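Complex shown without one protein chain; remaining protein chains in place.
Chain IDs A, B and C follow the sequence of writing; residue 1 opens each chain.
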Amino acid sequence: MDRSDPEGAIAAAAQRCSNWGRWGDDDVRGTLNHLDDDARVRAAASVVDGRSFSLSLRFETDGPQKGWRRRFNPVHTMTDTGTDAEAGVQGFPHGIGGADDVIAMPLQCATQWDGLGHIFDRGRAWNGRRAGQVVTAAGDQVTGIETVADGFAGRGVLLDVGRHLGAGLGTPGELPDGFAVTADHLEATASAQGVTVQRGDVLVVRTGQLTRARRSTAAGTGWGDYAGGPAPGLSFTTADWLHGSEIAAVATDTWGFEVRPNEFDDAFQPLHQIAIPRIGLFLGEMWDPDALAEHCARTGRWSFLLVAAPLPVTGAVGSPVNPIAIT
Amino acid sequence: MDRSDPEGAIAAAAQRCSNWGRWGDDDVRGTLNHLDDDARVRAAASVVDGRSFSLSLRFETDGPQKGWRRRFNPVHTMTDTGTDAEAGVQGFPHGIGGADDVIAMPLQCATQWDGLGHIFDRGRAWNGRRAGQVVTAAGDQVTGIETVADGFAGRGVLLDVGRHLGAGLGTPGELPDGFAVTADHLEATASAQGVTVQRGDVLVVRTGQLTRARRSTAAGTGWGDYAGGPAPGLSFTTADWLHGSEIAAVATDTWGFEVRPNEFDDAFQPLHQIAIPRIGLFLGEMWDPDALAEHCARTGRWSFLLVAAPLPVTGAVGSPVNPIAIT
Amino acid sequence: MDRSDPEGAIAAAAQRCSNWGRWGDDDVRGTLNHLDDDARVRAAASVVDGRSFSLSLRFETDGPQKGWRRRFNPVHTMTDTGTDAEAGVQGFPHGIGGADDVIAMPLQCATQWDGLGHIFDRGRAWNGRRAGQVVTAAGDQVTGIETVADGFAGRGVLLDVGRHLGAGLGTPGELPDGFAVTADHLEATASAQGVTVQRGDVLVVRTGQLTRARRSTAAGTGWGDYAGGPAPGLSFTTADWLHGSEIAAVATDTWGFEVRPNEFDDAFQPLHQIAIPRIGLFLGEMWDPDALAEHCARTGRWSFLLVAAPLPVTGAVGSPVNPIAIT
Partner (left out) sequence: MDRSDPEGAIAAAAQRCSNWGRWGDDDVRGTLNHLDDDARVRAAASVVDGRSFSLSLRFETDGPQKGWRRRFNPVHTMTDTGTDAEAGVQGFPHGIGGADDVIAMPLQCATQWDGLGHIFDRGRAWNGRRAGQVVTAAGDQVTGIETVADGFAGRGVLLDVGRHLGAGLGTPGELPDGFAVTADHLEATASAQGVTVQRGDVLVVRTGQLTRARRSTAAGTGWGDYAGGPAPGLSFTTADWLHGSEIAAVATDTWGFEVRPNEFDDAFQPLHQIAIPRIGLFLGEMWDPDALAEHCARTGRWSFLLVAAPLPVTGAVGSPVNPIAIT
């Protein structure tokens, strides 16, 4: 890989990995086309002990956002409260009282899906459409996240690369910041775990960076650079593997999915530029796989039923999500 | 039932149906305690054809809210757009462009869960706590929806009361506004459908009112009084059935779950006053079961795996939700 | 005027009325250049009785917005309350308690200024700049309202056209909806009032439509079509007068400043298309001049000191404002 030529590498990968036209000119589902009803039947069959895990961060004012491109942490305010109810100022009959609330937040402020309208490659959105014809100030007119409201239910596979490689790197259970996870690393982890990634799977890659950030917040030193700073993550070179594996979606426990700093001298999230607009792949970010990973390690089972339903906000290019794994 | 005495009826039902203390003084899960891992294993086993259904409305500016207690429809704005990407004004390298967005909305503006801090009975919240000690202007300090982030995954059962009773009422497929669904109606529907409601189920009751509202919006006449006006819904008299059935949660396709106008002369949502703070029951509102109901009717199977994961907003008394049924 | 040719009329007026380049290539103040320190000294000298009038609507959930292009009424929520303070749950020492609040609103939801980045003429913003180079999703990069934070203080002149012409039109004190106010009407009103519009004045035109809307809200029938429906307002033909009079700004008591329906068969706010990007004129909308107009009529003085300071929101294309007239 030539660190000085992101343009060349991106153009080549875009050519090799493109799914444009694969599912028709009108397609809005991208790689979710790999996830069919049969896959869901198999996913349900992977449920063994019935444990339920939420892979979501809490959405709150103390979240990881630091202001990058105006992203902020959720602002949650009350329009009715229990103190008001006790004070008898709500005006309801027969002793009923209520509390109600409002939220304002970026759709990608915490645990989230990147929708297909989130990233463009040289002015083109998923399936070759012009970016400016897809996403205007009025939102995503074509591939809004509401178009795939029912799509994110299938088999999940957790690849705990942090656990597999961390010890050998001197950071047990975690990958260091800047570590680029390659296709070989993914395959080796799967092999060590005894699991095979199949067409239509939703892949969850654990790097362990969130574990590290959680130690920092627990120690009172805050999230640090979790939102946008150096991080382990997928290498640009995984583009072909992501394309060829025919997975339905992929998520990590980091802010930005791919390794940071990026692997070119002057670059910003080059793997996104292939994955979303060219492969049509949905990316999950800031997922919390830690409790699930402990359970998988204990049971030796690394696949499960995964339902990660986005909020169907009309025209949204992403969505907060509370992914549920049932093991 | 004495229409002039909501206070008396509420006090009596509160006494009969209380689950306070049943799961310990510290409990925050209420009837989700009925939904255990074994139930989830059985739920997964109910998956037959692998179809996935979203039971969610779209979250958008054209939603049903009309301003009741300052509830408004979602406000979705873009912080980056495809038009900007095309215009080359984003400042990113190597041809990558992006779109990003923000939302502001009440947590109960569209398809939602009522959390346990949403309603109080004479100054008391779930499990007997003082309302003013639970929900302040800083949010729900005890039973915030984040405490049950992993809880809403289990077996769903759809009771299509609209389909079962509508024809006989002169409104095929739908119940008329103001129709009170009783325990007998629920049992008769279940019996006709050949399904048995079990402990730990998440019950979805279809009245058909949403079908009616959807016709109105399709005709360009808007949502009308869907958000707060007359509606079919559960009778106050179902409180004992809801308590005794040991269901984990219940949802309807209406704004307010219970019949409106309410069954007392001067009342506001009296069944909420029993269900949430006394039974500890989570209520789903504005769910869209229509496509699922068609499928159930066609297949004759009325139970399914249901995952209805709330957004874990810290301190929230409710949550938007995109419930996913896998049949 | 040819009702079928807005394009032709607009092109001609744009040519005749353009101030592009008049104040240099870098100009961001437009017609505020007409308002200098000397004018402010004269404005201060017009203060006679020291009465202070607010010309602002209240910013609240019961405001006039109806959803046009996602505009909504202000959403005001509390983050601390007096009920919380009384309940002793705020955690402050020595008996201090506090209340705090948050607002979300369109910048043009109630009484407002249109900034120079608000409207474009065939892809061009004020002073001939490309629209897409001026206002991106990141806001107005050139003429954001913050650049004129100190500009809106000078002499105000109220022309009460509703009072002057309403009686003759059968609507005493008010102009009927659809009535186009011409330059002759403005001149006649000024003459009748004994006031002369001078260079650098901020002109306030009262049509009386707000008085009518206020009767409607007082009667409980709401704002009706105030926000975007038929209205009296300035005729497209006033473009030359607005240009030639060298006023600093102009405001009305209507939603949209110009007459609605517009005076072309298929048109949307054609006078805006001249006034803002070509003349560089700031437009005030939804101002409430009623109490001031009563006072002016009583005293016979129609000029006053006017301070209408926008909120200096960086990159904003408009601003809410509470205009203060001191008579």
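Heads up, the rule we're going with is that a contact is a pair of C-beta atoms (placed from the backbone, for glycine too) under 8 Å apart; a residue touches a chain by one contact, two chains touch by 3 or more.
Quick caveat, the model's predicted, so the values are computed rather than measured.
Novice: Sort through B:Thr81, B:Thr189 or B:Ser245 and give me the one touching the missing partner chain.
Specialist: Residue touching the chain left out of view: B:Thr81.
Novice: Could you tell me which of C:Gly24, C:Pro93 or C:Gly220 touches the chain that is not displayed?
Specialist: C:Pro93
Novice: Of the residues listed, B:Val89, B:Val202 or B:Leu281, which one is in contact with the missing chain?
Specialist: Considering the complete complex, B:Val89 is the one touching the chain left out.
Novice: Of the residues C:Pro64, C:Gly151 or C:Gly173, which one touches the chain left out of the display?
Specialist: Hidden-chain contact among the options goes to C:Gly151.
Novice: Quick one: say which of C:Arg3, C:Arg69 or C:Arg215 touches the chain that got left out.
Specialist: Residue touching the absent chain, from the options given: C:Arg69.
Novice: By the contact criterion defined above, which parts of chain B meet the unshown chain? Give residue numbers in ascending order.
Specialist: Spelled out for chain B, the touching residues are 70, 75, 77-79, 81, 83-84, 86-87, 89, 102, 104, 137-138.
Novice: Extract the touching residues of chain C with respect to the undisplayed chain.
Specialist: Chain C touches the missing chain through residues 6-7, 10, 36-41, 43-45, 47-54, 56-62, 69-71, 74, 76-83, 85-87, 92-108, 117-123, 125, 130-140, 146, 149-153, 264, 266-270, 272-273, 305, 307, 309-318, 320, 322-324, 326.
Novice: Tell me where the left-out chain touches chain A, residue by residue.
Specialist: Residues 61-62, 67, 70, 72-73, 75-81, 83-84, 87, 89, 104, 132-133, 136-138 of chain A touch the chain absent from view.
Going forward, only the chains that are shown with their structure count from here on.
Novice: Indicate the whole-number Å distance between the mean C-alpha point of chain B and the mean C-alpha point of chain C.
Specialist: The computed centroid separation for chain B versus chain C comes out at 44 Å.
Novice: So which bits of chain C are touching at least two other chains?
Specialist: 70, 75, 77-79, 81, 83-84, 87, 89, 104, 137-138
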